[in-house]
Structure formats: C-alpha cells, structure tokens
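Removed: one protein chain of the complex. Kept in place: all other protein chains.
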Amino acid sequence: MKMELVLILEAILLTANQPLTVAQLTQFFTQDESVDSVAIQVALKQLAAQTQERSFDLIETARGYRLQTKQRYSQWVVKHQEEPIPKYSRVFLETLALIAWRQPITRAELEAIRGVAVNANVLKALIERDWVRVLGHKPVPGRPELLGTTKQFLDYFNLKSLDDLPQLAELKDLVV
Amino acid sequence: MKMELVLILEAILLTANQPLTVAQLTQFFTQDESVDSVAIQVALKQLAAQTQERSFDLIETARGYRLQTKQRYSQWVVKHQEEPIPKYSRVFLETLALIAWRQPITRAELEAIRGVAVNANVLKALIERDWVRVLGHKPVPGRPELLGTTKQFLDYFNLKSLDDLPQLAELKDLVV
C-alpha cells in the first residue's frame, strides 16, 4: 500500500476540480484502509519528489494541495487555451494589491492612498471573482466595510498564506 | 529537446479537455522547434512507457491521445464524483400520482387538475425511469397523448395490478 498510496493520491489530485487538504484526502479512504493524515503527508512528500521528473508540480496553497503544470511548459500549454490570458489593469492590480497588503482596509483608506475614488466596477469584479470579501465593519461612525482577500486569491497566486506575500521594499529603499 | 518533448506532450495532454491527434499535437510547435509527426510519435511512445510508473495511462482513442486514470485507482477517484442520492420533488410525486390513479390521462387534464403547466423535465424523468409511458392517443382534435403507468411501476411498488392501488379512503390506515 505504501508505494501505492503515492499513486492513489496522484490519481485523486489529477481528477479533483479544486485543491484538497490533508483532512479532505483522508476522507477518501475507508477505516479498513487505515490511512491517517501522517501517512498522507508522507506520501505527499514522496509525490512531490517524484513530480520533479514530470511536467507538473505538487504545490500547497491556502486551499490545499493541487497539481499544476511547471512554469517552463506554459508556452506550449497556453496554446490550447481558448480564452486569452487574462490581463489586469493597473487600477485593478493596485486596488487588489492594497487590499492584499494593507488588509483589513476600508474604501476610504484605499481612496486616501491612491488619491482617487475607488472604482466600483473594479471592486465588484474583485468580489465576484471571490478574491476580495468584506471581513466586517470598522467600529467608527458609518461602520464602513473592511475589505480583505480570500483563500481563492491566495490559491490563484500560488500562495499558502498572506505571510507568503513578498515583503515590500522599505520606503527609503524605493528612492534610488 | 528530445527528453523535454515527452514532458511537453505530457503537459499538453494533462491540460487538454479532449483527446488530441498527432496532427493536432504538431500544431503546438513552431517551425523553429521543428517537431514533426514522427518526433511526436516517438515521444508519445516514451511517454506511454513512463506512465507505467504513474497513476495514469496514455490511451489512444478514435479521437486521439489522452491521459486517463488507471483502472485500479478508479475506486478512490470515484469518491469525489459521488453525488448524494437525489430526492424527488413534490411536483414529481403529484404528477406520478395523478397519472397512476387517473390514467389514461392527457397533459391537458394534468394541467387542469394541478392548475399549472406540466413540467417537461418531470415527465421526462418519469418516462426515463420507466414508470410512465404513452398508452395511445385520445381521439380528439390534436390527438393528445394518453399517459399511463408501466409494469415496472407496478413492480416497484409491489403491486400486482392497478386495482391494488390503495384508495384515498385507505389513507388513514396507511398514515397510522
């Protein structure tokens, strides 16, 4: 079973339509098979090692484990994508970046930093994509919404947690 | 490139949503890359050999090549395709009941009693389950279909004949 477990997990992940956590993977086995989370974690490590020779990687993101093509094959893989690679506008990226790095953040705070009003369409698109959500309300007059990012956002950008967001250079380093 | 070609093809096939022929695979490469159909066929053979150690096979179907989970892992894979057993809606039960007790009955008559149009999906589901069939046509203008129940319907409910259908008066006894 031990060697098999690696391939069973590969088969499961290759047919999953979303990332799976260790806990979720455990659910795929019956009591008789007695595969616990430790066994799964060991097998996932082996799988990760084995995929080094293959065209795909095992990665862990905020939503769990998933298999994805290695970056060096993207130039070929992209060719059968029917839709063009999505490109995001500056206002989209800046809004998302501020929410990601400065969360929880209100619209007023977003506006103060960018110096312009928040683009309602951009915010709507971010929420519809499930990348941004309302975390709660700031306990100040008007109780403005506090915005933050979701696990889907982290997953899309190959991040395990917000701590994985690259540190921004110190302010003084910015000025060359 | 030669070794890489195997993995490039793997990456392409793992992200394809349909089988790909050798001719289609050739299209993924530029003139500069000079990958012809012979090279692709050789690489596919190598890929097939390599997948022996993995959870999936390279399969050639009438429509082309695809990567498919090996049969022996299907028992685990099947688990995330499982859906909870559905339940029939009230509309389904009422339509079936009317057809059972009031057969032969036309759609127009069903509509007249229930006060709403007959749900086409419900009727389709009833016919697909082999519980309802068209008995014939009513000799009136438009020759509407006359609906009735089948032998399978009787079998399912352990009834010898339609005469065994309980009468409404018996409802009290049944409910207790």
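All chains are identified by letter, namely A and B, in their written order; residue positions are counted from 1 within each chain.
Note that in this section contacts are C-beta pairs under 8 Å (C-beta built on N, C-alpha and C of every residue); 3 or more make two chains touch, one makes a residue touch a chain.
Here is the rule we use: contacts and distances are computed from a predicted model.
Q: Which protein name, taken from UniProt, belongs to the chain you can't see among "ABC-type nitrate/sulfonate/bicarbonate transport system ATPase subunit", "Segregation and condensation protein A", "Benzoyl-CoA reductase subunit D" or "Alpha-ketoacid dehydrogenase subunit beta"?
A: Going by its UniProt entry, the chain not pictured is "Segregation and condensation protein A".
Q: Return the single residue from B:A23, B:V42, B:I113 or B:L162 that touches the missing chain.
A: B:I113
Q: Across the whole complex, list the residues on chain B that are touched by the chain not included here.
A: That gives, for chain B, the contact residues 11, 14-15, 55-56, 66-69, 71, 74, 77-78, 81, 83-94, 96-98, 100-101, 113-116, 129, 156-159, 166, 168, 170-171, 174-175.
Q: By the contact definition given up top, give the residues of chain A that touch the hidden chain.
A: Missing-chain contacts on chain A: residues 11, 14-15, 17, 55-56, 66-71, 74, 77, 81, 85-86, 88, 90-91, 93-94, 96-98, 100-101, 113-117, 120, 123-124, 127, 155-159, 165-169, 171, 174-176.
Going forward, only the chains that are shown with their structure count from here on.
Q: Distance-wise, how many Å sit between the C-alpha centres of chain A and chain B, to the nearest whole number?
A: Chain centroid spacing, chain A to chain B, equals 33 Å.
Q: Within their complex, state which residues of chain A touch chain B.
A: For chain A paired with chain B, touching residues are 7-8, 10-12, 14-16, 27-29, 54-56, 69-70, 73, 76-77, 79-80.
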